[in-house]
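In this view, the complex is presented without one of its protein chains, the others remaining in place.
Here is chain A:
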Amino acid sequence: MTDSIISLTHLVKKFGKQTVLQDVNLDLMPGEIVGLIGPSGAGKSTVIKTALGMEVADGGSATVFKQTMPNRQLLSRIGYMAQTDALYEALSGRENLQFFGKMKGINKKNISTEIKHAAAVVDLTEDLSKRVSGYSGGMMRRLSLAIALLGEPELLILDEPTVGIDPALRRQIWKELGSIRDEGRSILITTHVMDEAELTDRVALLLGGRVMAFDTPQNLKKQYEVPTIEDVFLKAEGVQS
């Protein structure tokens, strides 16, 4: 896997005495959507934080764009969306986008076209001037996603992006994610919604700090002899316990 975007090999992460990640092996190729599924507390967020360089691996290696994380400069090429909406509620939607755009280092000329595009994807164009404090939960989620999309990053890391978003918009977002993949950019996404996992190119099943299975949805279903990813999830969890 020489040209992989993200490469985690034998990753170990401990918090105090608790070992959260025991041996995580994961790679993300250009133009690929990898879904990360697993029960709460399995370590999904820790995998993401290590990939972003917010945490440092205690063992194994974590490289992004072939460089070892943490690396501050690489962050300009990554779009990140956290589980929490993480927005400045006193500011308007546009001001939030502008601020994070500047932080990402997008140059002034492109920033307004970038904002226009990102807002259009998440269907927020008309509400950009409103303060975020007046947004509904779904609107906040969409704005949060729009911030991650700013600057056309080569890698998107999305932590539960579609929570609280209605089905029609969710479909639209997945369509956009699909076209991002088709441009050759990569996406690492965590989700609780199992039918979303079916839409990814490969699914990593994280259980107890280990990647139990990592393959295409079709192969996983075949391997576990079940009809859906949800059943794969339940079966794998059953084996664990």
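Keep this in mind: contacts are C-beta pairs under 8 Å (C-beta built on N, C-alpha and C of every residue); 3 or more make two chains touch, one makes a residue touch a chain; residues count from 1.
Please note the rule applied: contacts and distances are computed from a predicted model.
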So one subunit is absent here. Using its UniProt record, which name fits best from "ABC-2 type transport system permease protein", "Tryptophan synthase beta chain", "YeeE/YedE family protein" or "peptidoglycan glycosyltransferase"? "ABC-2 type transport system permease protein"
For the chain not shown, which residue from A:52, A:97, A:115 or A:165 touches it across the whole complex? A:52
In the whole complex, of A:85, A:114 or A:127, the residue touching the missing chain would be A:85
Omitted-chain footprint on chain A covers residues 52-56, 70-76, 78, 80, 82-88, 90-91, 95, 99-100, 102-105, 131, 147
